[in-house]
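Note that one protein chain of the assembly has been removed; the remaining protein chains are unaltered in position.
Per-chain residue numbering starts at 1, and chain names A and B are given in the order in which the chains are listed.
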Amino acid sequence: MTWWSTLFAVSPLVVVALGALLLMLAEALGRPAPAADGAVVTDVGSGRAGELGIGSAVVLFAGGVFALSLWMVGPEALPGAEGLAPYFIVDRFSAFFGVMLCLGGGLSALLGGGYLDEHGIDRSEFFPLLLWATLGAMALAGAGDLLTLFVALETMSIGVYAMVGLRRNGRAIEAALKYFLLGGFAGALTLFGAALLYGATGHTDLAGIGASVGTIGQPGSTVPAGLVLVAMALVVSGLLFKVAAVPFHMWTPDAYEGAPTPATTFMAVAVKCAAFAILLRVLFGAFADERVASWGTGWPPVLAVLAVATMTVGNLIAGRQESVKRMLAYSSIAHAGYALLGVVAAMRSGMGQASVLFYLLAYTVSTVGAFGALILCGRRGAEAVSYEDLAGIGRRHPVVALAFSLFLVSLAGIPATAGFFGKLGVFLAAIDAELYVLAVVGLLNSFLGAYYYLRVLVYMYMREPSPNAPRAVPMRSGQVGVAIAVAALLVVWWGLFPLSIGADVTAAGSAPMAR
Amino acid sequence: MSLVAHYLPLLLVFLVAAAICATFWLGGALVGRKNPTAEKLMPYECGNDTEGGRGIRLHVKFYLTAILFVVFDVEAVFIYPWAVLFKGLGWVGFASMSAFIVALLVALIYVWKKGALEWET
Partner (left out) sequence: MTPLGSALVGLWPYVAAFLVGWFVPRRQGWAERLGVATSALLGVVLIVGLWPVAPAAGVGDDKPGEWPHLLNLLVFLPIVGALGVLFLPRQAPKVLRAVTLAILAGDFVVSLWLLGVPMTTGWHFQYIATWIPAFGIRYHVAVDGISLWLVLLTTLTTPIAAYVSFGSIRRRTKELCFAILLLQGAMLGAFVALDLFLFYVFWELLLVPMFIIIGVWGGVERIKASYKFFLYTMAGSVLMLAAILYLVWVHTDLVGYPTFDYLALSRLSLPRVAAALCFYAFALAFMVKVPMFPLHTWLPDAHVEAPTGGSIILAAVLLKLGTYGYLRFCMGMFGGAAWQSGATLAGIAIGLGILYGALVAWKQADIKRLVAYSSVAHMGFAMLGLFAGTRAGVEGSVLTMVNHGISTGALFLLVGVIYDRRHTREVREFGGLAKVMPVYATIFVIMTLSSIGVPGTNGFVGELMVITGTYVSQSLGGFAKVQAVLAALGVILAAVYMLSVVERMFFGPLTNRANRRLPDLSPREVIALAPLVVLVFVIGLFPNIFIARMRPSVNALLEDYEQSWKAHSEMPDHGQARMRAQPEGPRRKGYPEPPPPRAEPPGAEAGREVARLPTEEDVP
């Protein structure tokens, strides 16, 4: 009996893993498609990006449905769920992230199905990689132990390193290499921090570490405070690298630009969200004690400074980009800053964690939509990359332009979109935590951000392409279209009725962080 | 204080090990008789004359094979402790290991079909 409930508790991961295995078999055993005209790669299983994209999306959405049903049953009601702790924690938090990551991953897979086919780089290993990386991300969101944390982190990362380099031209290789080396370095930092933590406290599970940290300074405690602080800094730095917070953001623009756009989407969405999930778990599971988490000492002041730096630097540099893809990369840095603001606020405000969760959800659908619209604006050999490429799209492809505008407006945080409520929640949490200055800085930053999002609108609607310039012709793809439609629906739905899921977010955000 | 006390034995082991290494190495270098000839200074390559530069490239296939070897070899590492505890683990243990092996099997099929095992291409 317990056995079945345990299986149900991990069913989202199991479904994704089984789906990934089946997809690999189908890809390997399936008949190779005839080489399309001008296809760069003719491997076994290539030329099937369309089918594989749909297949992976189905798998991931199925995983999402299982996570959702897990949510509805309520993980706390499952007798077998406890058995996996602390290696994998099944609670509302991980179920929520299960849904979010499956949604982001599934939509990225749909984008991949359309994009890889169109651009003749349909190396079919993209999809298994994406599925395994999503699995790693889901496991990361549920990790309650430093060992699972590291394994899940690497499972997620290795898949993404390969996805970045998929195109195999100079740019892509540079991107993949940068991401790989810096990512490896960050992973090493995390691991080193984990080792020090084990040395200092004798625990690898977050709850145990939290309990040990709580004894610092009490008589009879053998936990060295300095070592814990160093270890915390190392672990958190490694995770901040994954969320692309300043000053660990240097890899982001190159990696995002060099990667094929669906991989960029996946990095911006799933990797970042999973990293935030584990960041929250580590900070509030292991380092929630007053001695390392107050406004006077510990991580909150440091993270507050980093949050401000992240959003400001991200926004300022994004405004100076000539490539839309690079702009979106920097804007994703800025968004990490806003979410970090929520993390800091969660130190003192009960609504902080929930605000981060909703922010990430809104960010996920808006970002997927924005990258999807960007994909749809280009065609083989004429990918839409720069602002100039978008000139006149408002006339040549009004539906895409409208959708693109919607997503950008949502990213800019203008009302009646999901993004606005994401920002609202974070700032409300900051005010609730009495961090007024941070709230005002964040609001001013959202004003800064409006500039470059508007610039896309200006090019789409108000500029015409210069007569001799090569103009990007919009492509047609049912899969990308579906992904955009789903994202747009969610952006508007959560923009009008954000609290249709509000209680769920709150419940997820208030889950105890460690067992 | 406690930290230093805790790791002091380890440090001592390191120091002793380093000292022994240094003794043998320095001893050989200082005491030993040296009679260098041209033959003796040649790079040692199994009795053959050396050819080519140092920076030759190995074919990427070697790396692939090496990686595949590592991946599938880990299998044994996992199976060994499982086999030791097999009786206590019961059907759950059997199912878990079956799932693991099936996953590896799928990976093997994948690698095979993708042509990674073919040397001549």
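Note that contacts are C-beta pairs under 8 Å (C-beta built on N, C-alpha and C of every residue); 3 or more make two chains touch, one makes a residue touch a chain.
This structure is a prediction, so every number in the text was calculated from the model and none was measured.
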Response to the item:
Omitted chain touches shown chains A
Worksheet entry | Among A:A439, A:V456 or A:V480, the residue in touch with the chain that has been omitted | A:A439
Discussion item. Of the residues A:L29, A:M462 or A:L489, I need the one that contacts the missing chain.
Written reply: A:M462
Worksheet entry | Hidden partner chain, residues of chain A it touches | 76, 350, 394-395, 398, 402, 409, 414-416, 420, 424, 427-428, 431-432, 436, 439-440, 443-444, 446-447, 450-451, 454, 457-458, 461-463, 497-499, 502-503, 506-507, 510-512
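One rule holds for everything that comes next: only the chains that are shown with their structure count from here on.
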Item to complete: Find the geometric centre of each of chain A and chain B from their Cα atoms only, then give the gap between the two centres in Å, rounded to an integer.
Response: 35
Worksheet item: Touching chain A in the complex: which residues of chain B?
Response: 2-3, 92, 102-103, 106-107, 109-110, 112-115
Practice prompt. Show which residues of chain A lie in contact with chain B when the two form their complex.
Written response: 3, 17, 21, 24-25, 27-29, 43-45, 128, 222, 224, 227
